[in-house]
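Only one protein chain is missing from this complex, and each of the others stays in its spot.
On to subunit A.
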Amino acid sequence: MTASEAPAAAGDAAVKTVLGEERFAAVQQAKLLVVGAGGIGCELLKNLVLTGFRDIEVVDLDTIDVSNLNRQFLFRRAHVDRPKSVVAAEAVKQFRPDAKILSHHGNVKDSQFGLEFVSKFDVVVNALDNLEARRHVNRLCLAAERPLLEAGSTGHLGQVTVIRKGETECFECQAKPSQKVYPFCTIRSTPEKPVHCLTWAKNLFDLCFGPEDESNLLADLAAEMRQFQSQEAVDGEDVGKRIFKNLFEDDIKKQARLEDLWSEARPAPAPLGFEEALTKAERTADAEDKLETQKVPSVAQDAQGFVASVAKMYSERRELIGQSSFSKDDPVSMDFVHCAANLRMQNYRIARLSRWDAQSIAGSIIPAVASTNAIVAGLEVVQLLHVLQSKGKTMRDGRARTVWVRYPEPSRKKILQPSSLQAPNPDCFVCGSRTARVAVKSLVDCKIAAFAKGCIQGQLGAVRPALYANGSCIFDPEYPEPGPDAEEEGLHPEWSLTEWGLGSGSLLQVEDEGQGWSINLVLREEPDLDEQHFPNGFKVEAGAGAGEEAAKDMAEKKRKADAEAAEVNAAKKATLDANTVAVD
């Protein structure tokens, strides 16, 4: 043994003393997939490698940002912009050079990480921060019949649980709140809250500087914007002022004239000219201990900031115009969105925001700190050791638990509180009945491609869904666009549900081969569908919330649940609610 091997041997010996021969052997033999190399992932990889795990692959699509450095302790400033998975793997290999760690810089939803890939591993350990990816990995693990360690953290709170097909609840057995979508007209004409104006401003940035996109909420303004932008010898400042005049002055004047929209309770918006804006230099008084970025700028500063951000796009990033998209971490796009949203708030008499708060909302930023992630990642390894010991018995009979991280006070003396794993929900649309009902506002207006994207992908969490009705394929993810190729296959992505012969009561089969998941949908037309809550024009009733019968059933179950379960559910919901905004 060389000097450099001695520490690994001594470390292993110490772990073996504590775990015993049998458990330690299971640790050394286990082949693990870690999904995510961020806040939880860095802590997790460190814990795994130093506890003796030797065979790990890690997937992450992200690159390192400065704001990661307060907790993702494997990363240094020099690593900024490098792939997280690669840097994290290099760093933990230094702790234990004998560990085999393979990194993949990519999206776990890509087909290369499908069922075949996941089946290579004994256990999958999640270290993810967004619901979409967590739903996808859940389905992969159910289909590949691999145990999954699930974890999440938000600020000081967190939780860890274990999922195994047929034995425990899956990640989707309890309905997850989906990301909030705002009605089109609220964004376009009648914003009431800062978030409406920020959503508008993000769409505006992508419209002006991103690739053409029909689904952009402001897509109908594209021609107008291009006109300002395509002037010969464009001067960025001039473009900025033209856009300013168009959006914050002329357009608002037109809006104000639509008298039906306005009342005493909702006064008409006030147009704002650029020169007029520059005269509004006063600032609201802020608490002294606030950072500069936490103070609300003057209207004049917003106006100048807006024009300056457009000018910067032309002077510094001209070659990127047409391919940029909003990012909360990109200062120029963040300045643009903050200033544009604030100017619109000024139009609509909504209290304007500091850049700090605008960034929080526009970027859906979740507060995060090293200590919570360290706790959560430690608890994942605790549960992983239980999973490795569970051979031959079902997960719920073993030692594995769901564990809740409480803060700041313990719950009945427990600051880390375990609770029993729950049985699968038979109504679950993912691991149980696999049926759901979908109410569609208008079957005539709803195109099959839009239905596949908005409903099956967006709400039911599929990645590459194929749709079947009456025994034949009516939508193939290989042919999402209309055209001769699609037609040759007998497909028409532009056809409406009615054109495909679907009506109220029709049955639709959905299959996602990549996820190894399928579901039966019963369609129903519901012309009165409330646009405020279902702006996309469909409502999914699946799993826990499927129809009235299911609701009754749930009410019954709820009554039976003991006090602890109720408490645990409340905490779970609180954490999940907080996680909803975690879609980065």
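The rule is short, and it goes like this: contacts are C-beta pairs under 8 Å (C-beta built on N, C-alpha and C of every residue); 3 or more make two chains touch, one makes a residue touch a chain; residues count from 1.
In the analysis below, contacts and distances are computed from a predicted model.
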(request) Consult the UniProt record of the chain that does not appear here and report its protein name from "MIP18 family-like domain-containing protein", "MMS19 nucleotide excision repair protein", "ATP-dependent DNA helicase II subunit 2" or "THIF-type NAD/FAD binding fold domain-containing protein". (result) "THIF-type NAD/FAD binding fold domain-containing protein"
(message) Considering the complete complex, identify which of A:Ala256, A:Leu416 or A:Val522 is in touch with the unshown chain.
(response) A:Leu416
(request) Could you tell which one of A:Phe73, A:Trp262, A:Tyr468 or A:Trp495 touches the chain left off the display? (result) A:Phe73
(message) One chain isn't shown here. Among A:Gly106, A:Pro183, A:Gly378 or A:Gly516, which residue touches it?
(response) A:Gly378
(message) Using the document's contact rule, name the residues of subunit A that touch the chain not shown here.
(response) 3-4, 6-15, 17-19, 43, 46-48, 50-51, 66-67, 69-71, 73, 76-77, 94-95, 154-157, 289-291, 293-294, 360, 365-375, 377-383, 385, 399, 401, 403, 407-410, 413-418, 574, 578
